[in-house]
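Only one protein chain is missing; all other protein chains are in place.
When the chains are written out, they are named A, B and C in that same order, and each has its own residue count from 1.
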Amino acid sequence: MSLDYEPRIIGFLCNWCAFAGADLAGTTRTTYPSNIRIIRVPCSGRVDPLLVLKAFQQGADAVLIAGCHPGDCHYVQGNYYARRRFALLRQFLDYLGIEKERLRLEWVSASEGRKFSRLVTEMTQEVARLGPRKDTVKRPARQAPVLRPLGQEEAAPALKGGAAAPAKSGGE
Amino acid sequence: MVAVENITQLIQEKARELLSSGQVELVIGYQRASDGVTARPAFVRKAEDAGKLIFDQTCTHNLGKYAIEHRGKSLAIVAKACDTFGINVLIQEKQIVREKTYVIGINCPGVVESSFGETGDRLQYRCQICQEHAPAVFDYIVGDPILEKPLDFDPYAKVKELEALPQEERIAFWEKHFDRCIRCYACRNACPQCYCTECVVEQIDPNWVGAPIQVPEKQIFHVIRAFHLAGRCIGCNECERVCPVGIPLSLLNMKFSLEVEQQFGYKPGRDPEVCAPLATYQPDEDLGIGG
Amino acid sequence: MARIGVFLCHCGTNIAGVVRISQVREAVKDIPQVVLVEESKYMCSEMGQGGIREAVEKHKLDRVIISACSPRMHENTFRKTVADAGLNPYMLEIANVREQDSWVHADDKDAATEKAIALTRMAVAKALLNQPLTPKRVGLTKRALVIGGGIAGIQAALDIANTGHQVVLVEREPTIGGRMAQLDKTFPTLDCSSCILTPRMVEANQHPNITLLTYSEVTSVSGFVGNFQVQIRQKARHVDATKCTGCGICWQKCPDTVPSEFDTGLGGKKIISIPFAQAIPNIPVIDMPNCRYVKHLEGQKEGKKLPPCRICEKLCPTGAIDWDQEDQVLTEDFGAIVVATGFKPFDYGRYAEFGAGKYADVIGLLQLERLLSASGPTQGELKRPSDGAHPKTVVFLSCIGSRDERMGKPYCSKVCCMVMAKQAILLKDHDPEIQPYVFYIDVRAGGKDYEEFYQRSQREQGVLWLRGRVSKLYQDGGKIMVMGEDSLMGRPVEIAADLVVMATGMEPNDGAVELAQTLHISYDTNNFMVEAHPKLRPLETNTDGIFLAGTVSGPRDIPETVAQGSGVAAKVAGLFSKDELATDPMVANVDPMRCTGCFLCSEVCPYGAIDKEPARDGRLLAKVNESLCKGCGLCVAGCRGNCINLKGFTSQQVIEEIMALCR
Partner (left out) sequence: MDIITRESLKRWLTTLMDRYQVMAPVLAEGNHLFRAISSTDEIAWDYYNSVVPPKELIFPLTESLFTLEYQNGVPQIQEPVIDRQTVIFGLRPCDARAIAMLDASFMNDPVDVPYARRRALVTLVGWACVRPESPCFCVNIGGAPNGTQGLDVLMTEGTDGYFVEPVTEKGKAVLEGAELKHTDAVPPEPAALPAFSTEGLTERLPEVFLSPMWQQQVEACISCKICTFLCPTCYCFDVRDRRDGEAVERMRCWDSCQGAHFSKIAGGYNPRATKTARWKQFFYHKYLYYPERFGGVIACVGCARCVRKCPVNIDIREVIQDLKEDISA
């Protein structure tokens, strides 16, 4: 699939359902866009919102968190907490200018390889349509404008009699 | 301004009584500031010093902050209605012990906008939208009960206006404000709900935010600060008040308050027994998550 | 500086056919800490593994990256490999370049290669922060708790006991036996249910290694595999078990009768009674709310004068009646817990169109079992509930509370078809004049001799199986009119029935959800408890040391249930064959320098694994109980101050992964 913009999507997948689901997509050779990069976590409830912010700060175009369906969490309730956290965070990031589409929490069971690939395809297209991020959370690649090899410019001179520089009284 | 002399007097008397009886070792209240018109925090340890305590509509500080600092001591604290919500949150989060904290609650007429050397009659916005003028927790209450009247405007109007703006304008709005931020952390440090030993934004390992005082880091810092207050912010607005460069932080906090209220029907600090919204869940809630 | 070896697996052409391995090699070889990049056709082969072992020793590697198939596939294999090479097994990271790359991006070699590079870099970035982890070892109590005294529980208890380990069998009802005790005969052999069950009940009762706790419930469970602490509430029978001989005078002489749950309300029982003749233990229970003496005492409070009765007390030869007896709470230690709390029949009253349970002659499968049973309320004489008449036309409705989305019961209860066949045959035995009709959707006769049994019901017994649903029942004089359709004939059918039997499906017993929560194990949307793996670990739960047997995890027939009982026993025996248990070292740990003691972590922890520990200044701080912690990391994400970290998935590591992927 060719897109006019190739987004970079970071996926946090829970080890027990979503990650296994993604594996199943592979086992069944269900193709999807390669834009997603998957990080394996024990549970969607492990994903600290700060990690998502880090991804956005580092320039990710979108973040997908995928976990077990409600009620199926390997750790009983992790996905419920995740649901609350990210329901809030999405709203908030959108408020700051990071569109809701760029942060998604989805349920993918170990048997839903097709769903996973559908999900990634759809999300990739959606984010590609949005194009590059417009917000200011993203870190520009480099800070300094123009660079030159260190020390080619002569070092600036010290003050003459620096110690005396400030006068005790600045009056007239 | 609303007449509050009697409140001042009652606070002084109670402070004297508590200190001389030895019931508390410290009274945290307000005193006149060095500019002669506004107020500043006061820490009274001797009954004879109780005379310096005051209360008027310039007493904007949320003193809950100091309750954490002096945790373990038996202390009395002067708390406006909203401040008592903060105290409840601190109890809920096991930061202070109710039994050791004597709360002098105030039926609060609201506080006015003031800055060094300047004050007036104009109520702070948070007080204009306040609908709970009575303390949620107290051992002694002063001030006449205030008649709650329904607002004739939406307290979240400002947030909703901003929400309604096109994305580009929202981004521009925040960029222009965060551009001024100098990461002095006054907003965080003034917040009675911020008490982490080492705030994540200052941690180097892991390096959550990074040190640069530049818009991306500044913005991340403010997102984290607001998120960590989600379901905990009681709207005392100290953060915005203390910001030296006038960043409208209430628009961040209130966005979360709005969401938490809408999605979880929760208002922090009303009852310390109720579980915080991010520490609980409803199995069947949807929240627009999952397809 | 770290010394990292990167091993790129071709997996035949599975990976190498798509990912350009040479490019990956080029991309990672310049990473400062990477001292070696090697390839192998099959890294998991003995040769491939041997290569890794040699390289680790030869190049003094302290970390190993394997770029191959999913870690869910071979993580343990390779952990063992590096361990054999003398490395800590947790110094290994696997980049998933097969399932999550080459297999899904076969259509785009460039993209796949680029992704393989990214994933391998990510693994390197994470591995740089890997720490050696070592499992903790804990002892265990070799004593099992079986919850539920049905056939599953009895079987499990007996088989565990026979391996020489102590078992406590807890049953909520006054007697063990469970549903099977209520059945008349069993399919397809038609042997008498109680005749095969009761000997097992007796055996369980007399077994030196089994302690029966009937009329008891589990109230709380703490601890972890090998070391559970369980509270059991033994409800007051008001009969002193140590004195009672079960002579039966009390229930013969007790003046009052109330409907009997055991007889599904069709028959009565005395206020002081045992559920059925072969009940074990043979000790009665007083139904206090209905007892005359209790009413008398309450009456006194309100100044009313009611006869005191106390006949049982007067007549009891051993003075076993104890009005003041109170519930006992026992706290016991166990190493393993078997959950076998069984099922209850679906409440057919929920079907408004079938009379919402109003018609006396519309009954469920279990009721019919009791009506057919020689020990039942009618001593096996088939009388219909309304007027005691002998029914001649009996209609069965299948899938009542099964395969029915409307009732929120999408699943098949598996046994009902066979039960209907069995009961239809039994009806014929009782009275050849009876004509049974069965409305079915499909007949599910999977099981040894089941199909034959079903065929027999048609051929030899002339049971009429009509394919189709019944739309409505209504009473017409002494008849229940059944409006249905025969979908094979494609025409409506109307039958005037004397008795209608609802083939009620199975649903988890009352209190199953509460119990699951007490045990911290998960249950599905139908409230059946969830197996660790539907195929490969059907008897385990996701909480180590807690096992499932019988219908608690889904509808099953008796043979399957019994098999599970024995299977669970094998699991427990296997667990008890160890003298100490190793805990997973990938657990959370709290940084006491940062912790503020808000205990948000303990609020979100599903396993109660957060202990409160006093710090120097006396404040309570969080501490992780490593034996309880399952490494889910909920506390980590929950902690605002980032005071908790998760070994093997530290925030630092995940951040490095993010940065590697975003570069």
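Note that in this section a residue touches a chain if its C-beta (ideal position, glycine included) is under 8 Å from a C-beta of that chain, and two chains touch if they have at least 3 such contacts.
None of these values were measured; they are calculated from a predicted model.
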item: Interface partners of the hidden chain - shown chains only, full complex considered; value: A, B, C
item: Residue in contact with the excluded chain [from B:202, B:261 or B:285]; value: B:202
item: Option touching the unshown chain, where B:17, B:35 or B:285 are the choices; value: B:35
item: Contacts of subunit A with the absent chain, listed as residue ranges; value: 141-151, 153, 155-159, 162-172
item: Contacts of subunit C with the absent chain, listed as residue ranges; value: 30-32, 593, 659, 663
item: Positions on subunit B where the hidden chain makes contact; value: 33-35, 38, 40-41, 43, 61, 65-66, 115-117, 176-177, 179-180, 182-186, 188-190, 198, 202, 204, 210-214, 238, 241-242, 244-246
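The rule is short, and it goes like this: only the chains that are shown with their structure count from here on.
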item: Chain pair with more C-beta contacts, A-C versus A-B; value: A-C
item: Centre distance in Å when subunit B and subunit C are each reduced to the mean of their C-alpha atoms; value: 48
item: Centroid distance [mean C-alpha coordinates] between subunit B and subunit A, Å; value: 31
item: Distance between the centres, which are taken as Cα means, of subunit C and subunit A, whole angstrom; value: 39
item: Residues of subunit B engaged with two or more neighbouring chains; value: 200, 208, 278-279
item: For subunit C, residues contacting two or more additional chains; value: 604, 638, 642, 651, 655
item: Subunit A residues touching subunit B - in the complex, by the definition given at the top; value: 49-50, 53-54, 57, 69-71, 77, 80-81, 83-89, 91-93, 95-97, 99, 105-107, 119, 134-140, 143
item: Of all residues in subunit B, those that touch subunit C in their complex; value: 71-72, 93-95, 195-200, 203, 205-208, 228, 275-276, 278-280
item: Contact set on subunit C toward subunit A in their complex; value: 70-73, 96, 98-101, 103-108, 111-112, 114-115, 118-119, 122, 520-525, 530, 542, 586, 604, 606, 630-634, 636-638, 642, 646, 649, 651, 654-655, 657-659, 661-663
